[in-house]
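In what follows, a structure is listed as structure tokens, so that the remarks can point back to it.
The complex appears here without one of its protein chains, the remainder shown in place.
Order as written gives the chain letters A, B and C; numbering starts at 1 within each chain.
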Amino acid sequence: MTEQKRRSFSSDYTQGAHQSILDRLVATNFDYTPGYGLDPVCDAAREKIRIACDAPDAAVHFLVGGTQANATVIGAVLDSWKGVVSADSGHIATHEAGAIEVGGHKVLCIPQEDGKISAEAILALRKAWEADDNHDHVVEPGMVYLSQPTEFGTLYSLSELTAISDVCKASGMLLYVDGARLAYALASPENDVTMRDLARLTDAFYIGGTKCGALFGEAVVMGDPKLCPRFFTITKQQGAMVAKGRMLGIQFDCLFEDGLYERIGEPAVAAADAIRAALDAAGIEQPMRNSTNQVFALLTSAQVEAFQSTFDLGFWERIDDDHLVMRFATSWATTEDDLQVALDAIARVGSRS
Amino acid sequence: MTEQKRRSFSSDYTQGAHQSILDRLVATNFDYTPGYGLDPVCDAAREKIRIACDAPDAAVHFLVGGTQANATVIGAVLDSWKGVVSADSGHIATHEAGAIEVGGHKVLCIPQEDGKISAEAILALRKAWEADDNHDHVVEPGMVYLSQPTEFGTLYSLSELTAISDVCKASGMLLYVDGARLAYALASPENDVTMRDLARLTDAFYIGGTKCGALFGEAVVMGDPKLCPRFFTITKQQGAMVAKGRMLGIQFDCLFEDGLYERIGEPAVAAADAIRAALDAAGIEQPMRNSTNQVFALLTSAQVEAFQSTFDLGFWERIDDDHLVMRFATSWATTEDDLQVALDAIARVGSRS
Amino acid sequence: MTEQKRRSFSSDYTQGAHQSILDRLVATNFDYTPGYGLDPVCDAAREKIRIACDAPDAAVHFLVGGTQANATVIGAVLDSWKGVVSADSGHIATHEAGAIEVGGHKVLCIPQEDGKISAEAILALRKAWEADDNHDHVVEPGMVYLSQPTEFGTLYSLSELTAISDVCKASGMLLYVDGARLAYALASPENDVTMRDLARLTDAFYIGGTKCGALFGEAVVMGDPKLCPRFFTITKQQGAMVAKGRMLGIQFDCLFEDGLYERIGEPAVAAADAIRAALDAAGIEQPMRNSTNQVFALLTSAQVEAFQSTFDLGFWERIDDDHLVMRFATSWATTEDDLQVALDAIARVGSRS
Partner (left out) sequence: MTEQKRRSFSSDYTQGAHQSILDRLVATNFDYTPGYGLDPVCDAAREKIRIACDAPDAAVHFLVGGTQANATVIGAVLDSWKGVVSADSGHIATHEAGAIEVGGHKVLCIPQEDGKISAEAILALRKAWEADDNHDHVVEPGMVYLSQPTEFGTLYSLSELTAISDVCKASGMLLYVDGARLAYALASPENDVTMRDLARLTDAFYIGGTKCGALFGEAVVMGDPKLCPRFFTITKQQGAMVAKGRMLGIQFDCLFEDGLYERIGEPAVAAADAIRAALDAAGIEQPMRNSTNQVFALLTSAQVEAFQSTFDLGFWERIDDDHLVMRFATSWATTEDDLQVALDAIARVGSRS
């Protein structure tokens, strides 16, 4: 099993969990708790999240993964005859194998700009539907799906998010934000959107655990608990219920202890910044830029091979026979050592180009 | 959080994981692995399971929970126009909140006897469908679902299982076995069905982890990998894919190290046997009996209250205003201390009746 | 095509439409109307139905067939996590090929008595769910499905229907009545349930056209139009929308002209009564009896063959190698000639037994 010791920047879910989570799992292993999230640890974690979101009445539901969270939430709260608006680069539109459609809903795509969609474009889509004389035969845009950060690592600003929220409220659409990598948004110096803002401006959003320090787990926050009173049963129906639900409670209780979640992404963002600078210095093109934990590099096949002799990168897109976009993803677990290996490799590969 | 220290016999999923699993999680926490189960730990665990099942070509898929496993497997392999046959007490028929129907399939129920259904009753149901002149309007029995042990803790014998397998093969029906508590079957002195038998006699079955020593996780085994070549994508569509798939690999690799899985249920069965004997001695009726880890006791409300002053029991069924069936579930984690507390309580409660 | 001239009592949908419908189709063939039921003929038919139901605000939706009506209505109005209660002999439970499950809902069966279920049995089912401590894992009984007449041709009395309606209202369950053969209930001398009663006591019911004088078509009546404001789009999504919707409007406009629908079943019921008497006289057992248009006879294979040399009967159920239950179904189109042929055959077959 030596292969696992080899470093990887392919994604932010290659390693385990924050040390405090492991410690707590070990410490509480033989405690007895009721199942299905109905235990005091889950309750404590929920309460910490409510406080972090300044949303004292919020419903907080723990799920295992991102696609599961998206499919379960959208299925639970979107009327059967409505569709969900997404950037064409959105996770639900591209990398969930059609899970939203399996749930019966159309994903209505808007071309992304910098990974994002604008309040104006959303409003235009909605207005076009409203103005269509035949719109009873057309899927109604009933919800907006965003991710923060986006698939491209970019961020919605508070003013952008507020504008989208206003459009949704004015049009009767729900607003849902996928926060799979939310910790890396919160750790970005460019970010001005807090969890309080998300709780206030959305109908539902989820706080990503899997990519942000947990073994697995996402915390769905619905500011208004009346949005979906029977979410528990719906979760069960979707096969999304965890019997030993306290596993999720423990992880989020640790992640929200003393504001850890708001800091946990900092080393990742710092390392990504350093990699961005190194790529620039090495003359390697970055086709998309952001201020979070993902770095995209346009590389030749030879460069890819050179990097991969030392560590793994993530495949993003094939441009042509000899060029690919590859991803350096840093994470909460990225160490100084990891970073130095990356910087050394970039300098080495760049010098040969 | 003192409440969690209070003992519970309410179910077999109140505590954490086998020590070897925790140790491995800690030891490998900062290893790097690819996601989605495509890592060497998962591969190693799959290979150990194949060996334990004497099924060298089997496809082994890791999922998070039992309802998820049932819904995903049934949805993946059962033709859309067919239904699945189950005991009316079967988990898919009763306690999965309609997950199978959400996937579009009818559950065709046969009245249970001792928690089980017989080859004869299955064949009769199939023959009735075949003989019905209007059967193109009727859901075709296309798969048989069993659990081993059953919801009542009872066991199919090898001859019973073989007879059911023969009926399925002869009728063109698939056979699927839910092994949520399989370790407790394997640990029962009355059991004569091995994992090799299950692999040989079924089209698919799952080896339960959640209730048998893991934090979470079930291993689906399909003896013939051609049964569902695209199970990976189907899993993703169902939101059943875990990004850090190695968490599942680690757990099953530990559970199948040196035959642990076949022994892990032994303390549970021994403790359950002791509880059964103590209830008999105390004159407390056991409405259903089995040789695995669940004990069902017919109690008055006062008796329930008396027990619950010391530890939790599981609610099974309300009989009338003053009588309930309650469950004592032991587990892989049940200690001598736990057992003694139970036995003392039974003697105390019994003496007062 | 001489075969089609051969008489058939196999079902009540072997022949075309009431003459007034054909006449109207011919007379209006080259009229121009908007599509999808948004035309003045449909509006006129809706208004006539509202008047017949004394339900001035009711939403009336035209669909093509019975399974379509059941699946579309149940899918449209039943919350995703709830199931529908039916007699185990109910059409949705037996002869719709699993259409309700395809829509994601479990059919919760109660054993029929005389084809019916009682308010008491429904209440017991509901109370058992409410009393179950684990009921968040169990499908909630959320709607009751009845048929009037039932699959066995029997009728709910007004007091039975009122009791069921009261249970539904008190428990928060919807009540839906399948009126595929409603005209034969209305024409039965034993019937005391009017369309006004159905509109008043149910949340939705449908007035059957296909088996009651139309080429095809069922009219769904929802007393409270707020029950499902977007039924139009849901119908479209289900592929249940007819482009030339006026075809449905014309048929129901004719069926509700001068109270035709309330009379159209009379010859069928009279003929069925005569057949029942003839079977009694011939000593042929009727395993189920009713006062509407279906007659069930227990026949030997030789008797079946003897009847089928003259006309077709409907297969109901095979009892054993030599005995079957067969159905004589009369209809709005049954003539004196048809009846005489049946009576002669019964006398002939009976005399040989």
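Throughout what follows, contacts are C-beta pairs under 8 Å (C-beta built on N, C-alpha and C of every residue); 3 or more make two chains touch, one makes a residue touch a chain.
The structure displayed is predicted, hence computed values, not measured ones.
*Asks:* Of A:T94, A:Q286 or A:T310, which residue touches the hidden chain?
*Replies:* A:T94
*Asks:* Touching the absent chain in the whole complex: find that residue among C:A52, C:V138, C:A240 or C:L343.
*Replies:* Of the listed residues, the one touching the omitted chain is C:A240.
*Asks:* For the chain left off this view, which of C:G37, C:G83, C:G98 or C:G115 is in contact with it?
*Replies:* Only one listed residue reaches the unshown chain, and that is C:G98.
*Asks:* Take the complete complex as the reference. Which residues in chain C touch the chain that isn't displayed?
*Replies:* Contacting residues on chain C, toward the hidden partner: 1, 3-8, 10-11, 13-17, 19, 22, 25-26, 28-35, 39-41, 44, 64-72, 96-99, 102, 210-211, 215-216, 233, 236-244, 247, 312, 333.
*Asks:* Identify the residues of chain B touching the omitted chain, counting contacts across the whole complex.
*Replies:* Residues 75-76, 79-81, 136-137, 140, 230, 232-234, 236-237 of chain B touch the chain that is not shown.
*Asks:* Take the complete complex as the reference. Which residues in chain A touch the chain that isn't displayed?
*Replies:* Per the touch rule, chain A residues meeting the hidden chain are 80-81, 83, 94-98, 101-102, 104-107, 131-134, 136-139, 315, 318.
We adopt the following convention: only the chains that are shown with their structure count from here on.
*Asks:* Most C-beta contact pairs, which chains?
*Replies:* A-B
*Asks:* Go ahead and note the Å separation of the Cα centroids belonging to chain A and chain B.
*Replies:* About 33 Å separates the centre of chain A from that of chain B.
*Asks:* What whole-number Å value describes the gap between the mean CA coordinates of chain A and chain C?
*Replies:* Spacing between the chain centres: roughly 51 Å.
*Asks:* What positions in chain C touch 2 or more of the other chains?
*Replies:* 80-81, 136-137
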